[in-house]
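Omission of a single protein chain aside, the complex is shown with its protein chains in their original locations.
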Amino acid sequence: MSTMTGGVLASYRFVDAASGAIRTLKAEGIRDFTVYTPVPNVEIAQAVGHRVSPVRLWTLLGGLLGCASGFALTLWMSFDWPLVVGGKPIGSVIPYVVIAFELTILFGAGATILGLIFHSWRNRQMGAYEGRFTDDHIGIFVRCPTERRAEVEALLRAAGAEEVRVES
Amino acid sequence: MAENSNGMNRRKFLTVLGVTGGGAAALSGCSSDSVEKLIPYLVPPENQVPGVATWYASTCRECPAGCGLHVRVREGRAVKVEGNPDHPVNAGRLCARGQASLQGLYNPDRVRQPLSRTADGKFEPIAWEDAIAQVAERLGGSPSDGVRFLTGHEAGSFDRLVDEWLAAFGSRGRVAFEPLGYEALRHANRTVFGIDGLARHDFAAADYVLSFGADFLDTWLSPVEHARGFGARHGYRDGHMGRYVHVEPRLSMTAMSADEWVAPRPGSEGLLALSVAHVIVRDGLASTPADVHRVRPLLDRHVPETVAAETGVPADTVARLAREFTAGPSVALAGGMGIQHAAAHVTAAAVNLLNYVAGNVGRTVRFEGTPTGRPAPYSRLVELTSDMKGGAVRALFMHGANPVHGTPPGLGFRDAMQAVPFKVSFARFMDETAQACDLVLPDHDPLEQWNDFETRPGVHALQQPVMQPVFDTRATGDVLLQVTARVGGPASARLTVTSFKDYLQRSWAALQARVGDRRPFATFWTEALQRGGVWREPSTQRVTLAASAGSLEGSSTWRLPEGRLALIAYPSSALYDGRGANRPWLQELPDPVTKTTWTTWVEIHPETGAELGIAEGDVVEIASDMATIRAQAYLYPGLRRDTVAVPMGQGHTAFGRYAEGRGANVLHLLDAEPTAFGGVATYTGVTLRATGEHAPLPKTEGKPRQMGRGIAQMVTLEELARGEGHGEHGAHAAPVPERIEEILDHWQEGQDEATKYGAYEGEHPRWGMAVDLSRCTGCSACVTACYAENNIATVGPESVRRGREMSWLRIERYFEGGENGEPFEARVLPMLCQQCGSAPCETVCPVFAAYHTPDGLNGQIYNRCVGTRYCSNNCPYKVRYFNWFDYQEPADPTFAWPEPLHWLLNPDVTVRSKGVMEKCTFCVQRIRDKQNQAKLEDRDRLADGEVLTACQQTCPSDAIVFGDLNDPNSRVSALARETRGYHALGELNTRPAVTYLKKVRNLVEG
Amino acid sequence: MATIAREDQITRPTYQEITRDITATLGRPSRGYYVLLGFVLVVLAIGAAALLYQIRFGLGVAGYTPPVMWGVYITTFVFWVGIAHSGTLISAILYLFRSAWRTSVYRTAEAMTVFAVMTAGLFPVIHVGRLWYAYWLFPYPNQRQLWVNFKSPLLWDVFAVSTYFTVSTLFLIVGLVPDLAAVREKATGWRRKLYEITSLGWRGTDQQWRHYTRAYLYLAALAAPLVLSVHSVVSWDFAMSIVPGWHATIFAPYFVAGAIYSGVAMVVTLLVPLRKVFRVQRYITVEHFENLAKLLLLTGLIVGYAYAVEYFMAWYSGSPYERAAFWNRAFGDYWWATWTMILCNGVLPLILFFRKVRQSIPALFVLSLFVNLGMWFERFVIIVVSLSFEYEPYAMGHYTPSWVEWAILAGSFAWFFMWFLLFAKNFPTVSITEVKEIIPMPRKQRAHS
Partner (left out) sequence: MTRRALAAVGTLTALAAVVAFVTTRPESALRAQADPAQDQAPYKAPVDVDTAGLPGPVQPILYRHDVHAGEYQMDCRYCHFAVEVSSSAGLPTVSQCMGCHIIAGAANPEVQKLREYWNERRPIEWAEIHVLSPFVRFPHSRHVQSEEGSFKDLEIVEKCETCHGPIRRMPQVYQHASLKMGWCITCHEKEDVSTDCTVCHY
């Protein structure tokens, strides 16, 4: 996370150019940058080289919690006030599987969303942005102190940027 | 329930009661304040503890049978009637009409105060004193025979008072007209035995019943008493049962219990009876009395072979009937209205002879002396009518009779009334006759008044007021005495008592002397009130043949006119002659045979229907020489093809909201001319015509046949004797291997064990029921009892058409055979919640509104019910009923208890609101009540038979037994173990608590 | 991998065109739109009035005839739940299968899913006797200390349908976020505000995509079994009971197939006019319809097979009740409903074997209407006809719906279309991002293609 918001913003038309730029940046030891893409792109992702999102853990834990609470809820409620229906055991596990299953899904999905929100928030990246990055351009914003900006600008241009500007 | 009702709940019930109990007889009805008020009595009424029921003995006056009643009174209101167990006639049982007597008491269409007709023909209220003054003024002056008094059948003090009162005015113009007057039977008894009266038939002593059209289980004479005896003797027990053969062109409800149905040509039953008698005498099958020689010539003319052509019954059948009839104690019966054609007296006389030659008279057929108060034959009414037309009648008083509706219009009674200058009715309801009167002085309901009734010789029954009168009515006896007091002079000198109660007590003082009781009168009186009356064993008259016996013209049968169908107009088992038509319980009670409600139908044989192009529900025009009426068709295989049948009782043009404008009055088709025996002939020739109109019949039956599903099962006596009681069932049941059975049992034990938590721990009873189908006659008394006990709403014909009737207990009626030459048969089965051990309904309820109680009931918690109706879908028996509308909401058009009908609501049972499911719970309120009582007496267990469900309590033939299945010594568990026992749809593994015992038919061997 | 439009390889749209074309669908609505919306609202008002009438006087105003205790309402409930199934199928299951043709149709299908569940969810409430207590079906803590019966299939339904609604709504929203960000950039005024809020600050950064793609994958992975479970649970409402004609093990797969079948039909019904009105023929092409048609054919064959199997099982079980129930279906009072169902669902779709039909959009549209109708009748037959002919012959009955039920049924369609119309004009009905996704990003050097 960076508190510094100033930097250099470059926009690319071509994906190979953008990924080349990312690789160059990383080679130069510049890691504090944000890449904007209109669609998720494997090439860019590989260039950036994040590890797999931890959201999947949330899903797993949510699902397990859902399953456990599904059985806990049904069984506890059944025995809290035992009422016999149809001669069936008070705590009938088989039908409760359905509830547990649904809660697994519900909690799993809920936790996934929470994880998504949480991690997106934790890894939020401040910086310059342009509307066309959700349309057809790829943007790379490099946060850097004023003194390095010229160097970065040149580097991004060299990689084939359509436009580069310095944001303060 | 009833959260948002204004006034229809238990609590309000208590509230307003306090006021009336305190003496201010204002029925504030539904319009009570929004603030809840508790109103105590001003002074404590006798014997009344709030919340605790008091029981009073009285007598049922719904029909002339006169059964004894116990009336349950809560907070000063009668809320249920049951049979008086001490009463010799009904021994605690009651029929549907008796159960519905409460709806007479609380009928919203009762005449609420005296009414006087104004110049413009409308009625307006009048003060009692003015009304009495008016009557006194009209009667004052010289004594004359121009005063006439028409009553219904009365037998007791009121009967005598009316005669004395008339005499005080110098008149002997009393006519007691009972529409179902059994003129043919009386005529036959006079002709054959010289006895002016009716016999008593001992069904409990008769192994063989041969009925010639007598519907002795629906309306004939004393149906509850008959059902009791018949159930005891004809019901299967330990390898024995009676046999019952019914002879009538139509299979009536009574005949559905028959082991064999013989359908002779309509009008020829008498010949059949005589030919049976012929065979008996010819073959010496019985030790016939010596004086039979007097009728030998008559009998000799009726050789089975020659009679067969007339009756359509083969000679060997006749011979067999004769052999069976004389094989043991037997009784033959002749129909009342069921075969009342122009030759009905011949039939009745023939049956008398048959009984006589078989030696039954004096044994199963007993004459026990003449009771007080005999109804006059219809012909007397005809005379009265002509007197009226001739201007001989100055003043006409009417009580308990509705001749305008209850006689063929050809009689012209209504027109004749125009010729009478002063007509006074004591009717409780504004019926057709009261409408044509000048003064209507409403009588108390039988449950509000003092009276007595001599049901039959030796049975002196008392009626006492069980509660304050609902409306501003007066007992007619009192009014008569007030009139004489007002007139003064010689009239009042002859009647010195001031109230009818005094008059009654005087005659009871005389009775005390007659029965030889030497205690103080107060003791005698109190004891009689508590018991419901005084009974003595009557002496049996010795009977011999009268001189006229042989004069019977045997060939005088009624002949069906060429090209016509024979119409049978029979009394409705629910509405009787029509007097029950203003009781919603009876209107909605499905007819035991056709399962139709709220209307008039015409029963047509399916083949006849096909010939005439008539399908069920088609509106049919029925034309006789007299008139034409319209009724909806019901195709019934239990009829001869040349016969159609229409029930009486509907077609009221007055008589209140429940009766008016429903169906048609079949009496319109009948000839008003009295028959040779002085009655109305209820057979006539008619033609049918389909009108092209069609509407679904308001009937509760879905499919008339059980598709081999073994719901109502039957076994023959022969099969039982061979040990084949397990019977017809098993369309697909393959034998289960023993090992599998063991595994299943083991699994079941595990399941049961896993339910023992909380309230389910420990020992509990398991409530169960056994229904003996060999006793059940389908009379439907239980259905109405259930309505009464459980606050079940009536829904009206439109809802019945949609199958929305609420009857928790219904009598299913299935037809068997009748096709391809198989004998036709009808079976009945009371279907109620089976309180399944593994109830399919319970599991599916999302909110536990349906669940299993520790004592084995399918609890239904109305206030928890959300109304998904899933339980009903999943109930294989379809015994769950949904509140489609708000039947308890006075503001809704579907309100089922218009004021003051809601007073009959049982305060111990929740009145259900719209959107909830309801059902039978074995009268759980009765179980809990007894359990509470037992606990207060430090008893943990209830005794067997301590709890009686409402249906069991009223069942005239004792077909229903209720108790604890976990107690191996209870009556119900003994019955449940019988070989005849089966569970309806048992293969679904619902483990019902209701065990049905198969119907047994005593078929002829070979 | 299939691409969006094989036949117009040359005119494959650019990213810019995609954004432009799809954003254009959110433009100022025509008068026709308002007329249609107005009509829909009027019908909805009629349905609402009918419902109020029913609440006031009781369920008796509907045509219920015991023993038919469930009628049009539950039929329609199952119908809408079924409709709801194709959305998640297309978006989740086909996503997992990496089937590229889904991208231009999945948004519509998914929105349809959410609105169909919203419609379906009304019916259990409408059909209960005391709908003001319908919340009792949820296990919430209350002073009565009473819980709910988890053994009841209705409770499973409560959980399944509400889970389904939640998850499919989340799924829709998650998929919408990048699109809303794209639309945001083109919008002005209040709309821009709206999209700024609803796009949750989406910029398409590498971190966002990193978590997003994972989350989306797992959501899809969760939604896929959910979709199968929900209609299985709905089918168990019937299969768990003892009603002849309901109690069958085939019900879960049979219902799931039927649900997808009806859902796909509804997607076709919606896409045909949508494509025309929104001028997105370029994105939703004949090939898409052909794929949908194949899906229709597949599920239709499964459904047809299930019909046959039902009869076979009724016969093979030897149970007289089952046999009678199925005999009654085919030849009893409701024969017309059964044969309508068989004709629409089992016979008509067989014409999809012809490629010509699969590629004819008008034919597909008409066929989809038939399938919609047929699938409604299927539920009607299963529910009403089975209930009318159960165990007790004495208690059998015949049900005809009343005007109240028809009005509420019409109202439910209005409710559904109201939401769909509002959605279509305010949110992209074709996924901008995913359509782009299947078009390779432009490269400077032609990659080995």
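Think of it as A, B and C in the order they're written, each chain with its own count starting at 1.
Throughout what follows, a contact is a pair of C-beta atoms (placed from the backbone, for glycine too) under 8 Å apart; a residue touches a chain by one contact, two chains touch by 3 or more.
Note that the structure is predicted; figures quoted are calculated from it, not measured.
Enquirer: Out of B:Gly362, B:Gly758 or B:Gly986, point to the residue that touches the absent chain in the complete complex.
Expert: Checking each option in B:Gly362, B:Gly758 or B:Gly986, the one touching the absent chain turns out to be B:Gly758.
Enquirer: I'm checking contacts with the chain that's been left out. Which of B:Gln505, B:Thr910 or B:Gln952 qualifies?
Expert: Counting the whole complex, the residue in contact with the absent chain is B:Thr910.
Enquirer: Specify the residue from the set C:Gly38, C:Gly201 or C:Gly318 that touches the hidden chain.
Expert: C:Gly201
Enquirer: Even though one chain is hidden, which residues of chain C still touch it in the full complex?
Expert: So the residues of chain C touching the unseen chain are 140-146, 197, 200-201.
Enquirer: For the chain that got dropped from the picture, name the residues of chain B it touches.
Expert: Per the touch rule, chain B residues meeting the hidden chain are 1-3, 9-11, 14, 18-19, 22-24, 35-44, 49-52, 758-759, 848, 851, 853-854, 857, 859, 861-864, 908-911, 921, 924-925, 928, 932, 935-936.
Going forward, only the chains that are shown with their structure count from here on.
Enquirer: Should the pattern of chain-chain touching be classed as line, ring, star, complete or other?
Expert: Topology of the interface graph: complete, with all chain pairs in contact.
Enquirer: Taking each chain's centre as the mean of its CA atoms, which one is farthest from the centre of chain B?
Expert: Looking at centroid distances, A is the chain farthest away.
Enquirer: Report, in whole Å, the distance between the mean C-alpha point of chain A and the mean C-alpha point of chain B.
Expert: Their C-alpha centroids are separated by 81 Å.
Enquirer: Just give me the whole-number Å value for how far the CA centre of chain A lies from that of chain C.
Expert: 30
Enquirer: Residue numbers in chain C touching 2 or more other chains?
Expert: Only 146-149, 151-152, 155 qualify.
Enquirer: Chain A: which residues touch two or more other chains?
Expert: In chain A, residues 81, 83, 85-86, 88 touch at least two other chains, as defined above.
Enquirer: For chain A, which residues are in contact with chain B within the complex?
Expert: So the residues of chain A touching chain B come out as 79, 81-91.
Enquirer: Give every residue of chain C touching chain A within the complex, in rising order.
Expert: On the chain C side, the touching residues are 14-16, 19, 139, 145-152, 155-156, 159-160, 163, 166-167, 170-171, 174, 178, 181-182, 184-186, 202-215, 218-219, 222-223, 225-226, 229, 233, 236, 433-434, 436-437, 440-445, 447.
Enquirer: For a test of understanding, state which residues of chain C touch chain B in their complex under the given definition.
Expert: 57-60, 63-67, 69-70, 124, 127-131, 133-134, 136-137, 146-149, 151-155, 158, 237, 240-243, 318-321, 324, 387, 390-397
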